[in-house]
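Complex shown without one protein chain; remaining protein chains in place.
Chain lettering (A and B) follows the sequence in which the chains are written, and residue indices restart at 1 in each chain.
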Amino acid sequence: MKTVNQKAWFFVLPVLLLVAFNALIPMMTVVNYSVQETFGDNLFFWEGLGWFEQILRSERFHAALGRQFLFTGLILLIEVPLGIIIALSMPKKGFWVPVCLVLMALPMLIPWNVVGAMWNIFTLPDIGLLGYFMNHTLGIDYDMTQNPLAAWITIITMDVWHWTSLVVLLCYAGLVSIPDAYYQAARIDGASNWAVFRYIQLPKMKQVLTIAILLRFMDSFNIYTEPFVLTGGGPGNSTTLLSIDLVKIALGQFDLGPAAAMSLIYFAITLLVSWVFYTLMTKDDT
Amino acid sequence: MAKITLSKLRHSYLPNPSGPDDYALKEIDLDWDDGGAYALLGPSGCGKSTLLNIISGLLVPSEGRILFNDADVTDLATDKRNIAQVFQFPVIYDTMTVYDNLAFPLRNRGRDEALVKERVTAIAEMLDVTSMLNVRAANLSPDNKQKISMGRGLVRQDVNVVMFDEPLTVIDPHLKWKLRSKLKELHQRIKATMIYVTHDQTEALTFADQVVVMDLGMVVQIGTPQELFERPAHTFVGHFIGSPGMNILPCDVRDGAAFFQGANVPLEGNIVKPATGRTEIGVRPEFVTLGTSGMQGVVRKSADIGRYGVVEAMVGDTRVAAIVEGGVPEQGETVHLNFKPEQTRLYADGWLATEARG
Partner (left out) sequence: MTIVLNNVTKRVGAVTHIKPTTLTLRPGHFNVLLGETGAGKTSLIKMMAGLDPVAEGSVTIDGQDVTHVSPQKRNISLVHQFFVNYPHMTVFDNIASPLRVAGMAKSEIADRVADAARILQLTPMLNRRPQELSGGQQQRTALARAIAKESRAVFLDEPLANLDYKLREELRDQLPELFAGRGAVVVYATSEPEEALLLGGQTALMQDGQVAQFGPTAEIYRNPASLTAAEVFSDPPINSARVIKQGTVVRLDNGVSWGVSGVAAALADGEYTVAVRPNYVLPVRSERATVPLRGRVAVTELSGSESSAHFTMGDINWVSLSHGTHPYEVGEEHDFYLDPSHCFYFGADGKLAA
């Protein structure tokens, strides 16, 4: 006689409801907007895939998407190696471990809009510490409200300052879990420091590194608050990342249809890149 | 390959050791011949791992010297000592194939690929892993991983010593004997100096020509497996080797004879040391027989374990174990015990105090 226990489904139900309320239902609203045109008064006209076509052909979208990839690419290129180097050079035991960990965690504890505001004031040419120092002491023309390059350097530096710690902490967790025997064996095998890194530390960090890169990719790809507070997307459109552009269209111009279509495309890109990356990284784990 | 000498070695983990109890290792003097198979045997906390770490250079001793072929290496770092070590848990370079794992110690030292290939092929053949050479090491079973760790220790021909630190811990019980015997075979083929650290008597006695038994930071006996079993120099060795261990029975010594529970017990020979302090009779359960006359005891427990029976009888307030062939008596039965005189010894303060006759 075979008995099948159906009770289990009841335990899954709360999770299903939760996911439905905070993900599926809002998303369906967006899908609803993305295929219709509205002129207010709750009047809707069917648009089909028109908005999607318009967004995908729009040069403005291409430019914002390009800036977004550039931003994300740059911060990953800096934060990941930097994070690994810092994690490697942190002490593994003793008095300094908690000190280092707290120092590392500090930037992450600051609210995002405060980070933006801090860096805004910090870099003001006339009264900001950095801005004044660059302009008046070093004589370098550094003004991110005027100069796109300065604006880019500033938002990248800000992100590196804010988020490298995350990579450091995750890598550190991976490193301290390696048993001493591995290092001892490597010394006995005559391995160089590089070989120890390449064949022991890096493979053992692979899983946490995958998570670190995924988190940093998704967060930076969706970044809004900090650059908005810092540069507001300027000068001109030079730091208008995807999310800033999206808000401009949705709330500035109140073009709900195109904004909805753009949100979905945005979401699809994030999902696709994350999935491809994750699949590649975990491919040969069994 | 090298001869290893430990000279007046002492080690304490405390900065200012004051008494003998502060030392994890108490004065050790040892000579290990080139090409020998040795085992360090003792319970956890006896100092065997400390000694191993001192030999491998992971630990600098508080006092004393270590010599490889009469050259002082006490202050040399691990990687300068030219040794190999196999750890308790397999150490595998996950991303490499089995071949690359085995080749790693050679390639790090810049050996040319022809030699690497020759050595790796030879070692793989000895370990029966030839068919796995192109497999990624991460995908192997624990016992095969440990074989690869061993292989990395054996692949270099110029090492001074190969050390094994409880290498069979993670191996399934029914595979242990295969690896145990594999190691023995490897030693016979490679003839490197090997030191095997373990708390398991079977592993130590099977592997080694000479076993160093340690307890409380001291070497209590060095001998062949046969010597350790037949003539333990210390009650600890008698207790630790053999299962069940030696019967250690408190006794009185009067006029050159030993008395257990008031009865005179014939010994293997004369008492050659002053029988002062704690005096005990040591006799293995294998040499205790049940008969119709002799010392009277009441069976406390008996187990028929197939090949033989283990009987535990109370003689007065002391337990005496006997190994018997055939049937075992019931609990509560009265039995008569006899000790084989030539295998009955006297220990004074733990140390052997009788000499064998003839």
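Operating definition for what follows: a residue touches a chain if its C-beta (ideal position, glycine included) is under 8 Å from a C-beta of that chain, and two chains touch if they have at least 3 such contacts.
Quantities reported herein were computed from a predicted structural model and do not represent experimental measurements.
Student: Of the residues B:Ala77, B:Ala303 or B:Ala356, I need the one that contacts the missing chain.
Tutor: B:Ala303
Student: Give the residue, chosen from B:Leu205, B:Val265 or B:Ala313, that touches the chain omitted from the document.
Tutor: The missing chain is touched by B:Leu205.
Student: Taking the full complex into account, what residues of chain B touch the chain not shown?
Tutor: Output for chain B: 43-45, 172-174, 177, 180-181, 184-185, 188, 199-202, 205-206, 225-226, 229-230, 239-245, 284, 286, 303-307, 310.
As a convention for this text, only the chains that are shown with their structure count from here on.
Student: CA centre of chain A versus CA centre of chain B: separation in Å?
Tutor: Inter-chain centre distance comes to 57 Å.
Student: Which residues of chain B touch chain A in the complex?
Tutor: So the residues of chain B touching chain A come out as 56, 58, 77-79, 83-85, 87-89, 91, 93-96, 104-105, 108-109, 136, 138-139, 149, 152.
Student: Using the touch definition from the top, list the residues of chain A that touch chain B in their complex.
Tutor: 179, 181-182, 184-185, 187-192, 195, 199-200, 203-204, 284, 286
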